[in-house]
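Right, chain A next:
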Amino acid sequence: MIEVKDLYKKFGKNEVLKGLNLTIEKEGIFTILGPNGSGKTTLIKSILGMVLPDSGEILINGESVKKQWNYRFNIDYMPQIANFPTNLSVDELFDMIIDLRGSEKRKDDLVKLFGLGEFLNKKLGNLSGGTKQKVNIVLSFMFDSPIIILDEPTTGLDPVSLIRLKDLIMSEKERGKTILITTHIMDFVEQISDQIVFILEGVIYFRGTVGELKTKTNKESIERAIASILTETYA
Partner candidate 1 sequence: MKRILFFFIFIQLSLLLPAKTIIVCSSCEVKTVKNAVSLAKHGDTLLIKKGVYYENEITIDKTLTIIGEGFPIIDANSKSKLFTVIADSVIIKGLHIKNIALSYTEDLSAIRIKKQKYFVVEDNILENIFFGIYIEGCKGGIIRNNKVTAEAVEEFNSGNAIHLWHSKNIKILNNHVEGARDGIYLEFIDSTLVQGNTSTKNIRYGLHFMFSNDNEYRDNTFETNGAGVAVMFSKRILMYGNTFTKNWGTASYGLLLKEIYDAEIHNNTFQENTIGINADGSNRVNISNNNFIQNGWAVKVLGGCYENIYINNNFLNNTFDLSYRGSLNGNSFNGNHWSTYSGYDLDKDGIGDIPYRPVKLFSYIVNMTPEAIVLLRSLFVDLIDFSERVSPVFTPNNLLDERPLMRVIDN
Partner candidate 2 sequence: MLKILKYSFYDLIRSRWSYVYLAFYLLLGSVLLFLNNDLSKAVITLMNVIVVLTPLIGTIFGIMYYYSSREFTELLLAQPIKRRNIFLGQYLGVALSLSASLIIGLGIPFVAYGIFYSGAIWDYITLLITATFLTLIFTALAFNIAISTENRIKGFGYAILLWLFMAVIYDGIFLLGLVMFSEYPLENFSLIATLFNPIDLSRILILLKLDISALMGYTGAVFQKFFGTNQGLFISLGVLFVWAITPIWRIVAKSNKKDF
């Protein structure tokens, strides 16, 4: 369970989060949407403890995350840009994160799923962007934690891998996990979201299913729905 209460965060003069409240009680797939600079990444990073909020509170399973680090055993995170130490091989990176974090549950399955077998001994510096992204995916799923946060997971993936990722996310949901995703690919949103969390100017502007969003804005597609929100508020 994730509870975010009254979260404020300023970067310099730029107020990004302005009293954001969000409670996610149950499992499911939550896509976090919003225009650039709306505070999506800041929210995610606040949950992860990478950004330190000015005020407000974040509780994971009822406990505040402030100055804590143990709670991150419950979270798998996939960052937006996968940039790994170039001198390590893929396997060494896996071993390293496993070493840091404890035992993995299903590395080999994931490696097979994304066809990374032949790259295991390659240096990370020599991999293509797409392959790195696959490494990134394996890394963030292999610990089988109850909460999964994916920041733009589709970047650089080929269609086959994209489908596999989608399937993977769906099956994780079936297994009772809470999954937060940010993405700009609206098809992807439409296909997998249980709920959409739309952030605008530092607060939650809308929360509900894809259907509810369409109804609310009276639009056929999710792209248009979002566009209409944006034009309305900025008009």
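The criterion applied here is as follows: contacts are C-beta pairs under 8 Å (C-beta built on N, C-alpha and C of every residue); 3 or more make two chains touch, one makes a residue touch a chain; residues count from 1.
The candidates were selected such that all candidates are chains of the complex that A comes from, given by their letters.
Keep in mind that this is a model prediction, so the values were computed, not measured.
A.B. asks: Which of the candidates 1 or 2 touches chain A in this complex?
C.D. replies: Among 1 or 2, contact with chain A goes to 2.
A.B. asks: Across the complex, what residues on chain A touch candidate 2?
C.D. replies: Chain A residues touching candidate 2: 9, 11, 45, 48-52, 69-73, 75, 77, 79, 81-88, 96-97, 99-101, 139.
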